[in-house]
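The structure under discussion is supplied below as structure tokens; questions concerning it will follow.
In this view, the complex is presented without one of its protein chains, the others remaining in place.
A, B and C are the chain letters, set down in written order, and residue numbers restart from 1 in every chain.
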Amino acid sequence: MTLTRAKISWRTIVSRMGLFSLIWWVLTNGAGSSWWIGVPAVLLAVAVSIALVPPAPWVWSELLRFVPFFLLRSLIGGVDVAWRAFHPGVPIAPDLCIYPMRLPPGLPQVFMVNTVSLLPGTLSVGLDQSVLKVHVLDSRKDFLAELEAVEQSVARIFGASLEVSEGRE
Amino acid sequence: MQTLYLALALFLLVNLGAGMWRIFRGPTAADRMLSAQLFGTTAVAVLLLLAQTKENTALLDVALVFALLAAVTAVAFVRRAWTDQEVDHDSE
Amino acid sequence: MLQWALDALLGLGLLWLAWCALMSPNLLKAIVLFVAFGLLMALAWVRLDAPDIALAEAAIGAGLTGALLLAALARLRFAYADEETVGSPAQEEAKVRFPQWLPAVPLLLVVAGLGYVVLSLPPYATGLSTEVTANLESSGVSNPVTAVLLNFRGYDTLLELVVLLVALLGVWSLDGLALGRETAPGPVLDTLSRFLTPVFILVAAYLLWVGAHAPGGAFQAGSVLGAAGVLLLLAGWRFRAGLTELPLRLVLVAGPGAFVIVALVTMLMEGQLLEYSPEQASILILFLETTATFSIGATLAALFFGGRPQDDKEHT
Partner (left out) sequence: MIPSDYLSVALLIAGAIFFLAGTLGLLRFPDVYTRLHALTKADNVGLGLIVMGLVVQAESWAAVGKLLLIWVLVLLAGASVAHLVARGALQRGIRLWKR
């Protein structure tokens, strides 16, 4: 539970305020009279989130580029697993594989762990000191390329460079 | 359209009933918990469909609360009720 | 036709789940079945056109009760860890001393009483909904359920809050069972709890606001807030020692306390307990609901935590 005291910039506060206000607007169906409670609620949520979630240097354009990739891949993941469930022979060949992550620890790693669980044929079953344990549904398929692609995208989203952290050992 | 929503809700409920088999079958505690997860996701889907049939946006809020709280039960299981060794007392 | 099939499936499923949950010798299975029962029950309330109760059931029945029961199961297992869980001598003895048919007697009495009440009801009754609708204007809110709960029958809600507080006092007065050692939550759970907490706060505030004119209200909002607390506790979060003493207790009594004060003031000013003048009703109800939300959330999270927070020594 170590919380790194990163500097909290105005940009973080304003962007979170914007995000939570958007959620509030969505929840209340845009009712103008709701801001009586909405403003204190959004402020409280921003205060709590500042205390809980350390500011992350998102690169918004990369995040937006990631969304269609993720949607498509998770759709394929659903189709893939559905096909295996419907198939009379249950064509699976599960195995456990180890993937040493080059991403910095914290949010980037968690982001990748969660993404991996929704991609075709992979499920993250453990994260220990940057080593990701992945359960694969079909070990005959080339899942390493996929994992690397995901890692690259996540690195771009968080503005992290994989090459620099490669020499961390 | 109304008929379709209801038919799909019914289909999802039957599907849910089939998934219940896992609660009884196990074999591990985690397998039983998976059924509860299935319940959560399916209940959200059924609520969304019913919200459309009744034209009642309050049902979307029910679905929202489900979506938020389903995780809490599962986390409580993983963090609290899951014993270290997998022993199953019942042999049905 | 389809509606019939849906309702029949829901009804039969509920009965079946209730039976299985009651008869299961495996407690974990019983809890999972109970959670499933809660989810199905919420759907049944939706079909019965009672979204208010569906929302409460979703928040309390399917969400928090499951977590509470699972935590209780963990403590039970820990308490009996040295004995054999099944068929321990103590349990066998208890079985002999306590005949299994004994609970059936009060149960049958209750059933007989309920049956008598149901049979003695007048065959045609309009209920109170017309009166509620007629007086809705003066209640300060436009959701009839909230109007009943916080205005027409405010004392019901006041007593419910007190019951919740008494439940917590009961738990606190019991000898707190220490939990077993807790493993590290891992970064995924840690991140999940951090990300979800602000969303829980927003949703709780939303339910509080929407309660004035649509399904929602303090109990639903409070349980969403309580769930946030439960999630943080599960992720290994503990408040600093100073905060769990007086500040926590103040939050716990704020809801019922505010209610009692309002009740007394209204009695002095209007001559009747919890009788608000129509002009002030809206703001008073909002005030009561807000304090109640915080109290309910804190109480539920504290209930989940179990023993008194300051007894918890093993955590850092």
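Methods note: a contact is a pair of C-beta atoms (placed from the backbone, for glycine too) under 8 Å apart; a residue touches a chain by one contact, two chains touch by 3 or more.
All figures in this text were calculated on a predicted structure; none of them were measured in a lab.
Judged over the whole assembly, touch between the missing chain and the shown ones holds for A, B, C.
In the complete complex, the residue from A:9, A:29 or A:61 that touches the missing chain is A:29. Residue in contact with the omitted chain (choice from A:40, A:57, A:78 or A:100): A:78.
Summary of contacts with the chain left out: across C:17, C:161, C:199 or C:212, the touching residue is C:199.
Touching the missing chain, out of C:21, C:39 or C:189, is residue C:189.
Interface residues of chain C with the unshown chain, by the touch rule above, are 183, 186, 188-189, 191-192, 195-196, 199. Hidden from this view is one chain, which touches chain B at 1, 4-5, 8, 11-12, 15-16, 18-19, 21-22, 28, 30-31, 33-35, 37-38, 40-42, 44-45, 48-49, 52, 57, 60, 63-64, 67-68, 70-71, 74-75, 78, 82, 84-86. Within the entire complex, the positions of chain A that touch the omitted partner chain are 22-23, 25-30, 71, 74-75, 77-82, 84-86, 90, 92-96, 113-115, 117-118, 120-121, 123-127, 133, 135, 137.
The definition used in the following text is that only the chains that are shown with their structure count from here on.
Averaging C-alpha coordinates per chain places the centre of chain A 33 Å away from that of chain C.
Chain centres here are Cα means. That of chain A falls 24 Å from that of chain B. Within chain A, contacts with two or more other chains are made by residues 27. Contacts with at least two other chains are made by residues 199, 203, 206, 210 of chain C. Residues 3, 6-7, 9-10, 13-14, 17, 20, 23-24, 26, 29, 32-33, 35-36, 39-40, 43, 46-47, 50, 54, 56-59, 61-62, 64-66, 68-73, 75-77, 79-81, 83, 88-90 of chain B are the ones that touch chain C when the two sit in their complex. The touching residues of chain C, counted against chain B in their complex, run 2-3, 5-6, 9-10, 13, 20, 24-26, 28-29, 31-33, 35-36, 39-40, 42-43, 46-47, 49, 51, 54-55, 58-59, 62-64, 66-67, 70-71, 73-74, 77, 85-86, 179, 182, 185, 189, 192, 196, 199-200, 203, 206-207, 210, 214-216, 220, 224, 227, 230-231, 234-235. Those residues of chain C that touch chain A in the complex are listed here as 186-188, 190-191, 193-195, 197-199, 201-203, 205-206, 208-210, 236-237, 286.
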